[in-house]
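Step one of this worksheet: look at the structure below.
The complex appears here without one of its protein chains, the remainder shown in place.
Note that the chains are named A and B in the order they appear, and that numbering of residues resets to 1 at the start of each chain.
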């Protein structure tokens, strides 16, 4: 019976919980059991909070029994990307430099999850400080794609996507700076949405690039992402960049999904060359389905997209080089004393040398270069101008289309180790997801099937104008319904069964 | 324009307070060179007439009222510190001076 609970969507589980058919302790235990069974192979979690999760679940059950009015999602387990600061749970952002750090405060999204009664079952693996597209840059070893354990689960939020795809959690929190929610969704057959910049508070999300980062939902269905987004969204006075907008119910947008008359603009620059045939095939098939449902498919140009990666790989490292300066061995985290002692400068330098992985060091040096005297105008300054051009392109495109569409990434999941030696080719993999971060607009990835050549999941990305996240939920939910009607099943029901194995993550402790 | 030397990388590492090994300096010099070759293309389209965008969604005058909120206790503040004396963070001798 308990294995069945892990197969439920968050929405379905919530209904069983509120009807009293299932207790939160049962639901939580079922997911903990599943983690114990499969996470040795998947390694989605850096920390599994068994005791605190069961205690939180018991509390929800008690409050429900006492007749207290609870949030509809109360008692549903959730996994948290380790970039999010959690009181009482270690938070490392995938880095050795923060090993064992237990924050004295909660991120705003955590405060909101706790207020809604969601049960945090653990922290998920990620590329160090969210720098990567494969989780191979995690200081704690990579996460494996549940569809093929030899392959990457995407990144940086590969842990959250894999946890959801492997039925270790019904949904999870992710963060997206250049595609870290959407690209893992694409390669794991899950759903992930990057909200409009400012739609979800960044307070307590360990910053990679402040002007690009955004927290968002990761799930198996569009509705579950919408339900989670409804919980975590909204204004936060602790984040100056948080929008004061009153947001519509995204779950409502899912339930009212309809694409009739919707103008969908296919981005010319994000197809063809460099895109895997199997990815393009599924992409075109999805467009045909939407057209059949009444959507109007057009083609739009985003000429500045060719410079988007270049701008991104200047802005992101520049901001990261400054954001990561606080890891200096003084107030928290690792301290490495150089041999024979030394001044505080030597201790800081030794700590940062040993505490940061190769990719973090690469980006810090790159960002320091882009900001340094004599280069600022040419690099950082020019990149900020390209940002303006990308925004203008989107504004023009949205004049002719309600949403834009592209494959979420050029290829399906590549093999672990395939690109670690070539940072630039890893960077180029983010071509389709980066423009949305530069422009601050929302984007969603939804599964559209498996590529014929390798049998691996393929995602489609929809983009909407800033503040129109609801539009994305509508079109994604409509496509999801059309596809599942055509297939007669969900995509994830086709994922391989994972054989039980030893659990890897330490229970209730630092990894 | 993106000719990067080992001396530059060494200087950048000192600005960024990372004690890179000689091997890392060599490999980063070549990696940075190829990355910069690619990203330097931004200069081609960033003409003077294009304004810079630093925030994706334009906002202004986001202020907080001057009202005291909750603070951390010294115990909470020091809990994650590598070294402290019970009330203050401890660091080894400082060579340079404040700026």
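Please note the rule applied: a residue touches a chain if its C-beta (ideal position, glycine included) is under 8 Å from a C-beta of that chain, and two chains touch if they have at least 3 such contacts.
Here is the rule we go by: contacts and distances are computed from a predicted model.
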"Biotin carboxylase", "ABC transporter ATP-binding protein", "Aspartyl/glutamyl-tRNA(Asn/Gln) amidotransferase subunit B" or "Xanthine dehydrogenase family protein subunit M" - which is the UniProt name of the missing chain: "Aspartyl/glutamyl-tRNA(Asn/Gln) amidotransferase subunit B"
Of A:55, A:293 or A:344, the one touching the omitted chain in the full complex: A:344
Candidate in contact with the missing chain, chosen from A:14, A:330 or A:495: A:330
Contact residue for the chain not shown (choose from A:238, A:284 or A:392): A:238
For chain A, residues in touch with the removed chain: 84-85, 91, 93, 98, 101, 103-105, 107, 202-207, 209-211, 237-241, 318-319, 321-322, 325-328, 330-332, 344-345, 348, 368, 371-373, 376, 380
Absent-chain interface as seen on chain B, which is shown: 15, 17, 54-55, 59-74, 77-78, 85, 87-94, 96-99
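Basically, only the chains that are shown with their structure count from here on.
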Euclidean distance of C-alpha centroids - chain A vs chain B, Å: 24
Residue ranges of chain A in contact with chain B within the complex: 101-105, 196-198, 211-212, 237, 240-241, 243, 304, 307, 309-311, 313-314, 321, 325, 328-335, 337-338, 341-350, 352-353, 356, 358, 361-362, 364-366, 368-369, 372, 378-379, 381-389, 391, 423-424, 427, 437-441, 466
Contact set on chain B toward chain A in their complex: 1, 4, 8-9, 12-21, 24, 28, 31-32, 34-36, 38-47, 50-57, 59, 62, 64, 72, 76-77, 79-83, 89, 91-96
